[in-house]
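For chain A:
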Amino acid sequence: MKAIGTAAVTAQVVLVVAGAPLLAGTMRQVRARMEGRAGPGVVQPWRDLRKLLRKEAITPIGTGPAFRVAPLLLVATTAVVAALVPLASTVTPVSGSADLILVVALLALGTVALALAGLDTGTAFGGMGASREMTVAALVEPTILLAVFALSIPTGSTNLSAIVSGGIHDPVRLASPAGLLATAALAVAVLAETGRLPVDNPSTHLELTMVHEAMVLEYAGPDLALVELGAQMRLAVLLGLLASLSAPWGIATTASPAALALALVLLTAKVALLGSALAAAEVFWAKLRLFRVPELLAGSFLLALLAVTASYFLTGE
Partner candidate 1 sequence: MTHATTALLLTAPIAVPLATSAAHAATGLRGVRPYRRAHAPRHSAALAHRPPPPRTPAEPARTTGSTAAAGGPATLTGGPPAAPPGPPPFATDGPPAAPPFATGTDTAARPLGTWLGLVSPATILFCGAALAATVPDRGPVTAYGRLLRADALTVWLLLAVGAVAALACAANPSHLAHERADAGAARRYNLLVHAFLAAMSAAVLAANLGVLWIAIEATTIVTAFLVGHRRTRASVEAAWKYVVICSAGIALAFLGTVLIYYAARQAGISEASALDWPTLAAHADRLDPAVTRLAMSLIVLGFGAKAGLAPLHAWLPDAHSQAPAPVSALMSGVLLSVAFAGLLRYKVIADAALGTGYTRTLLAGAALLTLALAAVLLLAQRDYKRMLAYSSMEHMSLIALGTAIGTPLAVSAALLHIAGHGLAKTVAFCASGHILRIRRTARIGRVRGLLAEAPALGTTFGLAVVALLGLPPFSLFASELGLARAGFTAGHGKVVAVALVLTLVSFAALVTRTARMVLGPPPEPEAVADGPVRLGAAAAAPLVAGLVAAAALGVATGPLTRLLSAAGEIIGRH
Partner candidate 2 sequence: MNDSVYTQLLDLACGAFLLAAVVVLWLRQLSSIVQVFALQGVALAAVAGLLGVHEGRWDLLAVAVGIGLLRAGALPHLIRRALAAGTPPPTRHYEEDVSEARETQPLVNVAASLLSAALLTLLAYAVARPLVELDPTPATSALPVGLAVVLIGFFTLVTRRRALAQVVGFLLLDNGITATAFLAASGVPLIVELGVSFDVLLAVLVLQILTTRMRAAFGGTGIDDLRELRD
Partner candidate 3 sequence: MKGAETAAVLAVGLAGAGALSGALLPRRARVIAVGLCTAGLGGAGLTAGLMASGGGRWSAHLPGLLPMAGVYLAVDALSGLFMAVAGAVVLAVAVYGIGYAGGDHARGVASRGVQAALPLFALTLVLVPAAASVSTFLLLWEAMALTSLLLVLADQRDRASVREAGVWYAVMTHLGLVLLLAGMALFAACAGGETFTALRAGASGMSPAARGTVFVLVAAAFASKAGMVPLHPWLPRAHPEAPSNVSALMSAAMVNLGAYGIVRVAFDLLGGAPRWGWLLVLAAGALSAVYGILQAAMASDLKRLLAYSTSENLGLVLIGVGAAGLFASSGYPVPAALALAAALLHVANHAVFKALLFCAAGSVVRATGLRDLDRMGGLRARMPATAGFFTVAALGAIALPPGNGFLSEWLLLQSLINGLTVPGISTAIVLPLAVAVIALSAGLAAAVFVKALGVGFFARPRSAEAAAATESPPGMLIGMGLLAVGCTGLALVPGMLGDGLSRAVAVAGLGSGPTLSGDGFELRLDRLAASMSPLWVAAALTAGLLAAAALIRITARRGRRANVKLWDCGGGAPTARMSYTATSFAEPLQRVFDDVLAPEQDVNVTPLRESAYLVERVRFQSRIPDRIEHRVYRPVLAAVTGLGQSARRLATGSVHLYLGYGFFGLVAVLLALAVGW
């Protein structure tokens, strides 16, 4: 029984580590196709990573341990989140402590590490990126936690396995207005957290607009590889979390290898589908001005607040 659980956890982590670049590749491919371009192919991100990993490791003058530890911490936090979140199965040895607040905090820890690395370089870009990233992160925090609050009301606890298995057994809860509002708020928060289009353009180098990119401008070689991998893993994990919260069918609730295999396949399908949908939508979105982002986040905060109060008023406790 425990072996299956550990197998599920390792499978999840391996799938996330290996699948994240592929997910990024598929999203870029979908986007290229819709813009009429041929696109570099789904495996291109792996090729970039391999190229970067073989490059020479460099340390900019005047930077300290924060600059060198940040990429490692980014990947580590995302890996731990991947282990905790019940992407494939809710019955794992770590599902007991898979607390949604812990997950949100770990992601925030990765962001803080990267911001500190940006400041450590002492260049204008690093400082600007860090300052904007921390502003956005600070404004996203209330939305995410209120969405967590909304999701935890039906099950009475913030434990992810409980929420997901609750969702599987009682699907009507997911379609309820509270569930929908919470998922919408969470979706906007995920966009802000991973730095996707309306908040930040991941593929830009224009210093006026870039937020995430500015912090990692000084990285090169293996460190840059880790940063890229970390960003892609974060996107994959968050999309997986969104999928398991809003569409939990297929996640193994029993400790049988067959269910686990099926869950893994379904997980990849769901995440790929969600990724391409996001890529397709990004074609039509333009990046918001930095000081209009708070309005977007305020809107998502309102959605989350309505989600919480709606669930109270509707269920009439």
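Candidates were picked such that all candidates are chains of the complex that A comes from, given by their letters.
Everything below uses one rule, namely that a contact is a pair of C-beta atoms (placed from the backbone, for glycine too) under 8 Å apart; a residue touches a chain by one contact, two chains touch by 3 or more; residues count from 1.
Because the structure is predicted, anything quoted here is derived from the model rather than measured.
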{"item": "Which of 1, 2 or 3 touches chain A - same complex, any copy", "value": "3"}
{"item": "Residue numbers on chain A that touch candidate 3, as the complex places them", "value": "50, 53-64, 66, 69, 71-73, 75-77, 79-80, 83, 94, 96-97, 99, 101-102, 105-106, 108-109, 112, 115-116, 118-124, 126-128, 130-132, 134-135, 137-142, 144-146, 148-149, 152-153, 156-159, 162, 217-218, 221-223, 225-226, 290-291, 294, 301, 305, 308-309, 312-313, 317"}
